[in-house]
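All remarks here apply to the structure that follows.
Only a single protein chain was left out; the remaining protein chains are all shown in position.
Chain nomenclature is as follows: A and B, assigned in order of appearance, with residue numbering initiated at 1 for each chain independently.
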Amino acid sequence: MQRIVVCVKSELDATGPIFLIEPTVKINTKDLVPILNPADHAALALVRNCIAQEDGQITVLTVGPPSADKVLRTCLATGADSAVRVWDDSFMEEKMDAKNISLLLSKAIKKLDAELIVCGSESLCETSGYVGPALAELLDAVQICKVDFMQCDDGDGSMVFHRKHNYGNREVISSSLPAVVTVDFGAATPPVVSMKESIKAKKMPITLFDLAELACESSEINADANANILQYIPPRPRTKKLNKAPDKPMTKQQKMQMMLGGGASKKNSSVVEGNPKQAAKEFIDFLIAQRIL
Amino acid sequence: MSEERFDCIIVGGGLAGLTVAYLLANEGLEVLLLEKGNYSGSKNMTGGRLYGNSLERIIPGFADIAPVERRVVKERLSIMKDTVMQMVEYDASGVFVQEQEGESYTVLRGKFDKWLSEQAEDQGAMLVCGIRVDDLIIRDGKVCGVVANDEEMESDVVLLADGVNSLLTQKLGYKNKLGTNQVAVGVKEIIDLGADVINQRFNLSDGEGIAWMFVDSNEVCDGFLYTNKDSLSVGVTLKVENIHKAESSVPQMLEDFKKLPEIAPLVSGGRLVEYSAHLIPEGGMDMVPKLYGDGVLVAGDAAALCANLGFTLRGMDLAVESGRLAAEAILAAKEEGEFSEQSLSGYQTAIEKSAAISCVKGAEICRKAVTDADSMKDPLDAFNSALQSAQIGGKAVGDNG
Partner (left out) sequence: MADNLNVADKLGANKFYTDEHNSHIAVDKEYPDKEEIDRVIQACPAALYSIDENGTLFFDYLGCLECGTCRVLSEGKLVTNWNYPFGSLGVEYRFG
């Protein structure tokens, strides 16, 4: 029976429209809602799809205050078998950067004696991609990134992983354990929310690991971060290319693009055909008309 | 028969559903609340103003701990007659209908309902979000539970608090298809301005708010404006049957409303942070469905317990009140040991005596008062006398009293 830990993060939902606070140019987090990092959810889904419950027990693990229990319950309802949260009253949320979180996770993982550790490749809000590699280093484990399939090897305690490579190629990797594996968002789709699973998940206990449980000194944790965010630079404003309603309704894709992008251009492309001389003339006329020449 | 069952399953995590969950869990009942959105409030929307009385009864001092936006201290009523707009400003203890005394607050549902759901959970209610209930389990005419995406869950009683559209109340046959004369479509923008700008533009202190209703004598397009902590809620409502009277589209009406000289300077420089729409029950007594049956009760907007009184809207507080009365009826039935139509009938009696029905009856009267030509002289007087003559309420206090 494999012992698997999936590390998850409860973070503020930055997938919707986000705004920056003037003049500090920081993200305005006031109205953002905490959610389960989609890449972490994909990681959990991938593990559960590839490894059946009788072959591997999944513990989801997170570092967070009691409000993070909500994402653990979502995981319990969608494939996880047990859940652990790491938090101590002495922790300050602002000091919980990726470095400290990785340290705490690694201690918890050692305590759980996991063979396979899986997490999303990056979070929505920070997108640093730090935790996966950091865990591998701290646990002295093999690290394999951007995995989209896995399977236990028969008997000898190693596992096989698939990952996408460039240009449609795929790699098949055999690895010893322990291994830390990161999964991109989209590699697997979490199952649809089930009423019964959600109810069951609500009743399951969540184990709390505090500093004492982890045999960790608080001095190890609250060290100042080495890299500090100076500012966020917003994208430059895009001019709206359309001053009036388009004369024919936009396709689904164009509409979504407009909604997400704040303005889309109506593509009015045409293909220049004919013999090279004719085509060249047509092309030059086009460039002149567009005031490029 | 599934292994697990609950005392009560509540469909809908809005104010009515959450009130029932809170009260029943508080009494130790096993309660399951199913909400289709990812959290309570995520699929809900209000203008909007919450009269505090009914929730104060349940959670005294709730406004000190709940995320209310601003306490309403000023009210404005503008009556639009053709091109003329007459505005009256009065203090917030103005004309009232039964049990409107006490404070009222502007709220945002995404925050407020979420807070109330946490209170219900603290009482021990089990809230499961992201679940859309598709059907009811009915055996021998008795509602025994719910079906969500082919999963069944049973309970002794089901409370339907699934909003104005309430597909389930309709499936039960307790409610007819919604008529276009029974609902108004409300569309709203939340415009972020910052607390200081709002305080300055409306001459308010921090935490103080204004509720401003615009009533169209031609009954085409009403409007509203509420001050939130840092933003304004600005919108229009239109009875769906009156669409043909309107010259422009519903979204265009909102645009035009924002351009009115009374509104434009107040919203200028703001940033749109949310655009929402919802239906408001405005069908009066004809719209109120059968409220109870074997193993089932209906509360909140699903029971059409909502009233557009012209000078104000009562809906959220009536939902809370109906939730309280539904919880009482369920507890009484539990004492009797059965949840038959007979044992739940106390709910109907209680609702009929409550502010909910007074308001629903009052809404039609008030609408008539505003279209009356004389109302231009003193609109508050017109509402006042209309309500008094119907023995529903009516007491004008304040600048025009």
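Please note the rule applied: a contact is a pair of C-beta atoms (placed from the backbone, for glycine too) under 8 Å apart; a residue touches a chain by one contact, two chains touch by 3 or more.
Please read these numbers as outputs of a predicted model, since none were measured by experiment.
The residue from B:Asp7, B:Glu121, B:Asp156 or B:Glu189 that touches the chain not shown here is B:Glu189.
The omitted chain makes contact with just one of the residues B:Ser42, B:Thr169 or B:Thr227: B:Ser42. Contact with the omitted chain, checked across B:Ala246, B:Leu260, B:Leu331 or B:Ala390, is made by B:Ala246. Considering the complete assembly, chain B touches the hidden chain via residues 36-38, 41-46, 108-113, 129-132, 148-149, 164-165, 167, 177-180, 182-183, 185, 187, 189-190, 228, 231, 240, 243-244, 246, 248-252, 255, 272-279. Contact between chain A and the absent chain runs through residues 13, 15-17, 31-33, 192-193, 240, 242, 244-250, 252, 255-256, 258-260, 262-263.
By definition in this document, only the chains that are shown with their structure count from here on.
In whole angstrom, the spacing between the mean C-alpha positions of chain A and chain B is 38. By the touch criterion given at the top, residues 17, 19, 31, 33, 35, 192-196, 198-199, 202 of chain A touch chain B in their complex.
Touching chain A in their complex are the following residues of chain B: 4, 32, 34, 38-39, 126, 128, 130-131, 148-149, 151, 153, 271, 273.
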